[in-house]
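One structure below.
Just one protein chain is left out here, and the rest sit where they should.
And now, chain A:
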Amino acid sequence: MTQAAPGLAWNPMIADAMLPARYRVDAIRRELTGVFTLALVPVDGGDALTFAPGQYNMLYQFGVGEVPISLSGDPACPRPLVHTIRAVGTVTNALQHLASGHMVGLRGPFGTHWPAEAAQGADLVIMAGGIGLAPLRPLIYQVLANRKRYGAVCIFYGARTPDEILYRDELEQWRSRFDLTVEVTVDRAGPDWLGRVGVVTRLLAAKGFSPPDTIACLCGPEIMMRYAVLALRDQGVGPERIYVSLERNMQCGLGFCGHCQFGASFVCRDGPVFRFDGIAKRFDIREI
């Protein structure tokens, strides 16, 4: 057919959207064993990339491949762009060996974000497990920068062991504030750990928030989120007030490659942050 394809005039092009921009490692910080944070600055100039809490970038390591990594820095200071990464695969293991000055490719930001605006005026429960704290940290920064706009703010964090507590210094700082409830628990610990031991969902019993007025944002293993949703429901936080961030195989970020499908949703584009009532039934189906 000879007429121009509809949408051709205004839609962004995949050829361009699949081409990364060049970024340079400004700093790399070792957080935990196998967990590190890359701070990246653009090489080729251009407008500063802005992002919303919960969004992710595709990071490319020369010749090795590309992986989706949540932004974990302050959205108010997007230069450098901060990504906390756990080395679990070929690409993330390669990224681990980068040093200051090295170059990576970056596409993004992609995906949906936490309801930072919609949650204004409400109490906020931020619950994370393990590395799941990284995609929630931008939300915490944004909420703290606008602290008066929110009701009670509770951060509930669970790690496997005391040695695997991510952003420990910051958690301690936040914990010392009078306008935050911060509770940390670990699955197992030695005798030198004086904190809580047990699953993160038990921290909800700490109260400090008013369930009917609460927005909950969850990120962690799916099994954790599954139980957290049940615990929140028991306390009176409805599924329309719960947001979860999902992880799937994502290769394009654009809804083209098909790998990330979760029911009718492309997690890369329609997620990673979902309002729970929209996916509640799917969430219970094994291997969907």
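The rule is short, and it goes like this: a residue touches a chain if its C-beta (ideal position, glycine included) is under 8 Å from a C-beta of that chain, and two chains touch if they have at least 3 such contacts; residues count from 1.
Keep in mind that, in the parts below, contacts and distances are computed from a predicted model.
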Report summary line: UniProt lists the protein of the undisplayed chain, choosing from "Tryptophan synthase alpha chain", "Sugar ABC transporter permease", "Sulfite reductase subunit A" or "Aspartyl/glutamyl-tRNA(Asn/Gln) amidotransferase subunit B", as "Sulfite reductase subunit A"
Report task. Determine which one of A:V41, A:V88, A:A206 or A:L230 touches the chain that has been left out. Result -> A:V88
Report summary line: Logged for chain A, residues touching the omitted partner chain are 1-8, 11-20, 22, 24, 43, 60, 62-66, 88-89, 102-103, 105, 247-249, 251-252, 254-259, 261, 263-264, 266, 269, 277-282, 285-288
